[in-house]
Each structure stands twice: as C-alpha cells, then as structure tokens.
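A single protein chain has been omitted from the complex, and every remaining protein chain is retained in its original position.
Just so it is clear, A and B label the chains in written order, and each chain counts residues from 1 on its own.
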Amino acid sequence: MSETLHKVGVEVNGKPREGHVPARLSLVDWLRDELRLTGTHVGCEHGVCGACSVMLDGEPVRSCLMYTVQANGHRITTVEGLAQPDGSMSALQDAFCETHGLQCGYCTPGMLIAAQGLLDSNPDPTEEQIRDAIGGNLCRCTGYQQIVEAVRLAAERMKK
Amino acid sequence: MLATHGDSAKLIAGGQSLVPMMAMRLVRPAFLVDINEIDALKFVEIEKDAARTGACTRQRTVERDDGLAARVPLLRRALAWVGHVQTRNRGTVGGSLAHADPSAELPLVARVIEARMQLRSAKGTRTLAAEKFFSGPMMTSTRPDECLEEIHWPVWSWKHTGSAFTEISVRHGDFAMVAAAAQVALDGNGRCTRAAFGLGGAGGTPLAFPKIAARLVGTRLEDEAIENAADGAAKESDPGGDLHASKEYRRHLARVLAARALREARDDAKRQ
Partner (left out) sequence: MSAFRYIGTKRRTKEDPRFVSGQGRYVADVALPGMKHVALVASPHASARIVSIDTKAALAAPGVLYVLAGDEFCAGTDSLVTGVDAPKLTRFALAKDVVRYAGEWVAAVVADSRALAEDAAELVEVEYEPLPHVIDPEKAMEPGAPLVHPAHGSNVILHKRFVWGPVEEAFANAEHKLAFRATWGRSATVPIETFGVAAQWNPGTEILDVWASIQMPKYPDQVAKALRLPGNGVRVHYDVDVGGSYGVKRGLKHTVLVGYLAKRLGHPVRFIEDRLENMRGGDMQGPDRFFDMQVAFDSDGTIRAWKIRAVDDVGAYAGRAPFQLGKPITAICGPYQIPAVEYDATSVLTNKTPQEAVRGFGQSPTNFAMERCVDRVAGFLKMDRIELRRKNLIRKDQFPYTIPSGSSYDSGDYHAVLDKALAAVDYPALVRARDEARKAGRLAGIGISTCLEPSGGNSAFEVLLNPKNETTTWMDSCLVRVDLAGSVTGVMNTSSAGQGHESLVSTVIGEILERDPAGVRVVRADSLTALPSNSPVGSRMAIMLGGAAAGAAKKIKETLVAIAAHNFECSPEDLEYRDGNVSLKGAPEKRLTWDQLVEIAHRKFHRMPPGMEPGLQAKFVWEVPTGGGLPTPDGRIQMYPCYSFEAHVVYVEIDPDTGKPRLSKYVCGHDCGVMINPDIVHGMTYGGIAHGIGATLYEKFSYTEDGQLAAGTFMDYLLPSAMEVPPLAIVDHCTPSPLTTFGQKGSGEAGYLGAPAAIAGAVNDALSPLSAAIEALPMSHLAIWNAIQPKRAA
C-alpha cells in the first residue's frame, strides 16, 4: 500500500487505542474494521441516516463524516461502551428492550447514542424534544413510536 | 500549507458539508488542512457592539450560548433549523459560512445583519463584509491561501429589537427550499427605527434587501407595509428550480416567508 500512515491515539469506550491509518480512513471504518467494534453501522456514508452515530467527547456526531486522524486525542464512545461498568445494560438499553424500540437493530446503535446524548443533557425531555434529538437517525422498521416510548421510559426510570 | 498546495489543498473544519462530497468523490483534494484543533479559532467573545466567534466554534456551542442569544438573537433562531443534533455538534460556524450554500441558514444571518469575516493568510489579515464575502453559489471571495479566522456579528443596541428566522424545507433539518431572516428595532412608540431582512435559497448567494428595509423605517411595520416589502424582495430575487421546488414555487415562498419573518420580528420586538 502506497498511502502514508498516520499514528493516532484515541480513547475508545474508556480504553486508550492506537492506530496507524491512512488519512482518508473514516472513523466509522476504523472502529469497525480495525478495532472490530462492529456495533456502529454504515447506512449512507453521506451524513444523513445517522446509523454511524458515536459520541465524540460526550456528544453525538456522525462517524462517517470524520476521518480517524481527526479523532486523535479525543474520546469516543460507541454502543459497545454504553453498558454499565459491570457489563449489564444501561437504563436506556433496557428500556429499548422493554418497549421493543427496535426490530432489525441496524439503526439501533446510532439511535441509542443520540438518545443517550439527549438524556445526558436533558433528563426530562418532552416528546417533541425526543423526536428532535433522534431526528437525524432514520429508521425504516419501527415508525419511531416504540423508540420514543423507550426514551421516555428510560428518562422516567433514571429519575428514580 | 494553503499557499504551497493551492487548489489541491482544502481546509476542513466540521466536515459536515465537505466530507459527504469527498465520500461521493465529487471533491478530491490531495491534502486536507485540518483546523479543528486550533484553539485560537474556537471562542465566543461578547463586546459592546459586536460579538465575535472564532471560525471553528462548534455550531452547538454558539446555539447554547445565552450571551450570544441575547446580543445576536438571530444566531440561535437560525441554528434551530440547521441539520440535526449530530450536525451541529461537529459543524462549525465558520465552516458553514465558508461553504457558502445560498440556502444555508448561517450565511443568511451573516448577510442580513451585515456580519464581517476576518480572513488570515501568511501575509496578514483582512476583513470582508458579508455582502462582499459571498460571491456566488458555494463561492466566497476567500483567496486560496486564506482561512476564515473569526466572524464579527453586529449587535443592535435598541431595547425593542426583535428577530425571526423561518424556512420551508421538505423534512425537518433538510436544506431549505427558501429561508427568511428578519431583525427590526422599534422606538418607544412602536415606530420602526431600523430593519433588516433577507432570503436564502432565492438567489446565487444569500440575499439582503437594505433599500426595501430602509423604507420600513418610520412605519409601524403594519401588515400592509410588510406585504409590500416582501413583494419587493420576491421580485428582486432570482431563485432556481430543482427536484424539490420549481422557480415559481421558490419565488412564491420567498414572498410568503419574507412577510412571515418580518411580522414575527415585529411581534418579537413588541414583546421586548
């Protein structure tokens, strides 16, 4: 391979990870193919569907629109990093299971990241705010109904 | 770097507009100059008659800044229409302005309130008014070796200053078919002392209508005066047609939205 490789150091799901990557390798491709964190998915590669959403320094972004080299020195959280320290599901993940807020599961990781991002900054969102927060995450299975119910349920449970 | 590589180098900030084009291989720079980590480009400073934002300030930072919302209210209003949460978490204020999409929200705000762009090159800095900065669809007057460094957003000092931003897009967060922004100031008797309004998606660049707006000064911004102003603006605009909206439809929306923005800005001013 003739492409120049750049060294990167990124904290991924709480662990320091290193890579030697071409400049044009997208963050989502590095996470999936190199780190084998295949929970983050690719749906369009042009920044519309949101399936590739991850947390960058705690805020949801589209990892298909970032190059891996740009993540150098930053913190990334993927769906694999949402579980609690003991490995059990987060309140949000559990709520998705309770309301059946998913079917094929393809948009789900991105959806969870967007919803978690909302709850992190707004623990008591209205329905409108929930829909707005996941407005950049397209789903073709659920019609969003049970997803909105899941986020609401998670917010209720997290309040307690 | 820009001076050395010329056209084969491109600046990348948030990448929300540039990277999709690269992914589709429509744009192929040999070099990307990443300015995301330059702290000097990330700041919000509020001064007496202006607010300054660094070009790499994230849109969400600008959106959440209460000081900015109080002094340059159009920014928060406009940002509510920009893409989605993920877009604004990564996209930068400068990036949107430099991308110069004629239907984008931030370029319209810049044009309407006459923001000034400060550009830096190895040779020094210069400042361009928004009117001169936006030169055509997706084109700015930035020279190949220059980088947008910071933006000066004028602050209106009148007590009764009101603003409004509205747009029609197919889905929430989509590119606007037409967008309208307005800012007006009223004196204690409800007479307009200053007005500014503009349209996005209605021409090759974001459009402002200072001459028409000047005619609103002295009026009470009655509905009829506003309709006339909106009519005039629509006639001056030159929208294109595409898959989602024809020229005629855009011109119609231009008139409707310009009037709506002015009315809402007037009502907002009355509430201050």
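One rule holds for everything that comes next: a residue touches a chain if its C-beta (ideal position, glycine included) is under 8 Å from a C-beta of that chain, and two chains touch if they have at least 3 such contacts.
Since we're looking at a predicted model, the values are computed, not measured.
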item	value
Residue in contact with the excluded chain [from A:Val8, A:Leu27, A:Met55 or A:Ile147]	A:Ile147
Contacting the left-out chain in the complete assembly, out of B:Lys132, B:His172 or B:Arg220	B:His172
Contact set of chain A toward the excluded chain (per top definition)	1-2, 22, 24-25, 32-33, 36-46, 48-49, 51, 78-80, 83, 89, 93, 96-100, 102-109, 112, 127, 130-132, 134-148
Positions on chain B contacted by the hidden chain, ascending	20, 24-25, 168, 170-175, 177, 243-246, 249, 252-253, 256-257
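FYI, only the chains that are shown with their structure count from here on.
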item	value
Centroid distance [mean C-alpha coordinates] between chain B and chain A, Å	30
Parts of chain A lying in touch with chain B, wherever the complex brings them together	23, 26, 45-47, 50, 53, 56, 59-62, 64-67, 69-70, 73, 114, 117-118, 132-133, 135-136
Of all residues in chain B, those that touch chain A in their complex	12, 15-16, 19-20, 23-24, 32, 34, 36-37, 60, 83-87, 89-90, 172-173
